[in-house]
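For this view, one protein chain was removed and the others were kept in their places.
Coming up: subunit A.
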Amino acid sequence: MSEQAVTEQASSAQTQAPAVAVKSDGEHREPVLRRILDRLGVVGVIASVVLTVIVIAAVFAPVLAPYDPNFPDLMGALAGPSADHLLGADALGRDILSRLMFGAQVTLAGPGLVILLSTIVGTVLALVGAWCGGRVDAVIIWVLDILFAVPGIVFGLIAVAIWGPSLFTVVGGLAVAYIPYVARVVRGAALRERNLPYVSAAWLQGHSGFGITTTQILRNVQPIVIAQAVSSLGFAVIDLAAVSFLGLGVQPPTADLGLMVKSGFDSTLRGYPNEAIASGCLIVLIVWCVTVIGDRLISNARSV
């Protein structure tokens, strides 16, 4: 659907909208906002705003955080919320709010890397399979089926068993685990595109299979690739935080939300639930935002 068509549809839905404002090229502001609202819905917009706030807080943590996340103040250990420490302090007296902001960096960047890697590899496999068909496709499907046979988090654990606990080991393992989920969806979409007349038209005009796939098919399946990537991101956040919680991912003293739930759990057993509640809620919030946006993107990609 072209940009113009969307704008017009949006304006026809709202009868009072001045037609002139939509048609003149200078007036882009309102239609863009309306378009975003149309695509994401109210809940989706809320989720996007919340996620943006979290991302900004994480990215600018070195500037915004009130304290050094690793600075221990044993006298103030397990302090409750106060004007000094808005969310209180953990068992070592470190400021929980600062640790949340720095922890969100890892909790967002790690899964982001997982999804980036698996999306690239999965999309390439899917496009190659869909274009070549026949035996190549059969081999790719077979490899994906084998990957499907291992539950996602187990891949992360296997990687740790071989290369030792660290964030990058887990990211590598999970990236492999997420390949089949991306590849299966993209392959289905690419197969539908491949059978459309524009592909055979381009083929008859002498374009190479590589060219058609990379320029035209890839561009048309792009919304599905992105939607699938965003909605997988939520699962990646959960898996990566779980591995950190088990003590096999990010290593202390680095702040990470999974690790914070773990250390907060120990404090909770001693009667101080602050850290566990704060870090647990932030993980749920991040996953909820990402999932809501992903769901909306998927239903948009399907309806186009």
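Note that a residue touches a chain if its C-beta (ideal position, glycine included) is under 8 Å from a C-beta of that chain, and two chains touch if they have at least 3 such contacts; residues count from 1.
By definition in this document, contacts and distances are computed from a predicted model.
According to UniProt, the chain absent from the figure is "ABC transporter permease", selected among "Cysteine desulfuration protein SufE", "ABC transporter permease", "Fe-S cluster assembly ATP-binding protein" or "Transketolase domain protein". Check A:L86, A:I146 or A:A201 against the missing chain and you find that the one touching it is A:I146. Per the touch definition above, the residue from A:V42, A:M75 or A:I162 contacting the chain not shown is A:I162. Seen across the whole complex, the unshown chain contacts subunit A at 145-146, 149-154, 157-158, 160-163, 165, 234, 238, 241-242, 245-248, 258, 261, 264-265, 268-269, 273, 276, 280, 283-285, 287-288, 291-292.
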